[in-house]
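Missing here is one protein chain; the remaining ones are kept as they sit in the complex.
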Amino acid sequence: MPVLTFWAPIVLIIAFVIVLVVTLLYRSRGQAKFKEGTEQGEVFYSGENVPEELQRHVRSHNMYWGFFEAMKRYYDPTVRAHTGIVNDYLIWLLGLTALAGVVIIVADLL
Amino acid sequence: MDALTLHSPILAVAIPLLAAFATPLIGRLSSRARDVFVIAALASMLFVVILLARDVYEVGIRIYTLGALSPSQAIPENHMVPVRLVFEVDGLGALMAIITAVVALAGTIYSIVSIKPETGQNRFYALLLLLVVGIMGIQLTGDMFNLFVFLEILSISGAALAAFRTRFVDAVEGGFKYLMVSTVGALLFLLAIGIFYGQYNALNIAAIASAMQYTVLDQVALALILAAFLMKSGAVPSHWWVPDTYTPAPAGTSPIMYASSLACLAATFRMLFSLYGVQMSLATVGWIVIIAGVLSMFVGVTMALRQTDIKRLMVYHVISQEGYMLLGVGVGLAVLSNPEALAAYGREAIAGGLFHVINNAFFKGLLLLTAEALFFRLGTRDLNQMGGMGRTMKWTCAFFLIGALAISGVPPFNGFASKLMIYESTYLFNPVLTIIALIVSVMTLASFTKVFQSAFTGPALPQYKEVREVPMSMKLGMGLLAAATVFISLFPAFVVDTIIYPAADALLDRSGYISAVMGGG
Amino acid sequence: MSQLVLNAPFVAVAALTCVACYIIMTQKNLIKIVMGVVILQGAVNLFLVTLGYRIGGVAPIYTETSGTLMVLPVPQALTLTNIVIGVSTTALMLALIVLIYRHTGETDAEKSRRMKG
Partner (left out) sequence: MAELPALNVIVPLLIVVSAILVARYKDLIAAVIALAAMSLLLSLQFYLLHAPDVALAEAGIGAAITTAIFVIAIHSTRRT
């Protein structure tokens, strides 16, 4: 078992606890002049007007837009193949059976 | 050996089967008694399975012959092959039985509240238990035709469960598609059974394996079996039904349906290793499995990335994670006849694939349940409509984080442990496969970041101000799976040594599987 | 000629499988697809029963056969099971089609689907 000789989650958890303690120590040395309800609590948006609360939330269809744009040549045919028509599912199943049969028989003959 | 352990293989199937038919009767008396009864039945099944598994790990392969003392006792006397119906439980069967029992218990506990708004709950629980019967039977049986019957039980109850919420049109559509493809797949499998019977005059898996010649007819049968079972387990390129069927399935059944896919995957491995084994041209079939695995990984994750329906996104990960298992076991299959490579990385690749099976059954089931928890409270699965749910549904958010980190392979969670085993062993086989697997892992993390960002973070949306945390039983169901995930994360070495390696060795030990039934060596 | 007579059921199995595959791959009407599946079931049943046939055998329902050859009983048992399973899957499929029709007003595979991508 080569993997498990060095893979022990306990070590990682101990490391995590140590980092947590260090972080908390560092945090406790910070300045304590924050006051709730004053200007300090406001959102800073590069000096612009802060948008409404709801518009600040990035909706899921906006995420990874560039990735989909870059992968367009892969995504267009792949998405089109997922037609959702039951005939296509059956064609794929039967076609795959035939393909597997041909590959297995031919490979055995060679 | 006490009587309970002796009869545990048949009890593991009989308990849910009898409970399935008793449930509607008890449900007529009181719905509370019915809930308790179903949970008790599944808990006792878990107990029996644990007894069985302990026995298998200590003693070895268990043969349970129905209607006779031993499989060789044939009627008429001195008949050449055992015509008895035989249950054969080895390490793989025990592993899958444990997975099924735990996941079924968690899913049913979750269902108790989540199915309350629906009508026909008696039928729901009966179907749920029948589904468990199908999954259990596939794992434990040692007979080809029995396997077919359990496969059909699984298909019919699974389709009826997927279409259970008939008020949603997509549920009915998903159930229909599932039933259609799995019926055709099962008929292909029956055709293969006919081919075997015509050639070897036997239906027992071990009996066929001992007589296997790998003729052209056997090759045709192999193609039929491979296509049927890969389709049932949802591997690309016949994965199309998976998102359509799993997405609208009712809440608590999703992990159990997922366990049924994994059961079909394990049955594929059983057919490849125990039935054909070194008889077939290993490089070809191994590479077919590896290519199916790589395609599943990549297509699954890229399709998941662009979904906006939270459950559909997670269901595409079902396909993607199945690819890892196929990759690991496929690498092991390709080097099966090469003892050096097998010792160097083949056995570990198989063990990694099987370890991924048990890990996924738990954390993937957990993720599907959290998606349904959001649907239960919000009434929508659309990620664009969600936001800020981490503020109000703290438990769901915590369970989601455990599942998401585990599935993305972030250490110290168990997903990392199994993926590491697969990476290491495939790297020795072919580095390109490892690189693809790593890229897929990154994209998995990306898609779960998307879900976490859009569902749980951000400002609390005004339309969901009234939303509360899910009820206790749903939290319990999710908590059970989360606890299992955390347990495996903390003690991976223990789990791998006690459960996974026996299963991998059971796959590798074809002659042991055959001689357990046929006797001799 | 006798070879052809013996193999006629197998030829029929192949032809039925082809017809069934044609129906389930090309026909868009959902009920028609179910009919294709029923034909496929018939083909598999015929295949199994023909496998068990032995020339000059008698049906495996008599206990006193006085040593004559018997047609193999196991494939017939399998076929019986498959017939029963087949009718239950057919019934469930048709029930789901009726539900699809109530929701969408269509029995066409392409027009009635709601999920894709």
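Read from first to last, the chains carry the letters A, B and C; within each, the first residue is number 1.
The rule is short, and it goes like this: a contact is a pair of C-beta atoms (placed from the backbone, for glycine too) under 8 Å apart; a residue touches a chain by one contact, two chains touch by 3 or more.
If you're wondering where the values come from, they're calculated on a predicted model, not measured in any experiment.
K.L.:
Which shown chains does the chain we cannot see touch?
P.N.:
Every shown chain touched by the left-out chain: C.
K.L.:
In terms of residues, what is the contact footprint of the unshown chain on chain C?
P.N.:
The list for chain C reads 1-2, 4-6, 8-9, 11-12, 15-16, 19-20, 22-23, 27, 29, 31-32, 34-36, 38-39, 42, 45-46, 49-50, 52-53, 55-61, 71, 76, 79-80, 83-84, 86-87, 90-91, 94-95, 97-98, 101, 107.
Everything below uses one rule, namely that only the chains that are shown with their structure count from here on.
K.L.:
Taking each chain's centre as the mean of its CA atoms, how far is chain A from chain C in angstrom?
P.N.:
Distance between chain centres: 45 Å.
K.L.:
In whole angstrom, what separates the CA-based centres of chain A and chain B?
P.N.:
24
K.L.:
Got the chain B residues that touch at least 2 other chains?
P.N.:
Counting only residues that touch two or more other chains, chain B contributes 176, 180, 184, 244.
K.L.:
Show the residues in chain A shared as contacts by 2 or more other chains, in ascending order.
P.N.:
Where chain A meets two or more other chains at a single residue, that happens at 79, 82, 84, 86, 90, 94.
K.L.:
For chain A, which residues count as touching chain C in their complex?
P.N.:
Those in contact with chain C are residues 79, 82-87, 90-91, 94.
K.L.:
With touch defined as at the start, can you tell me which chain A residues reach chain B in the complex?
P.N.:
1-4, 7-10, 12-13, 16, 53-54, 56-61, 63-64, 67-68, 71, 74-75, 78-79, 82, 84, 86, 88-90, 92-94, 96-98, 100-101, 103-105, 107-108
K.L.:
In their complex, what parts of chain B are in touch with chain A?
P.N.:
Chain B reaches chain A through residues 176-177, 180-181, 184-185, 188, 214, 216, 219-220, 222-224, 226-228, 230-231, 237-238, 240-241, 244, 280-281, 283-285, 288, 299, 302-303, 305-306, 308, 348, 383-384, 386-388, 411-412, 417, 420-421, 424, 446, 450-451, 453-454, 458-459, 461-462, 489-490, 492-493, 496-497.
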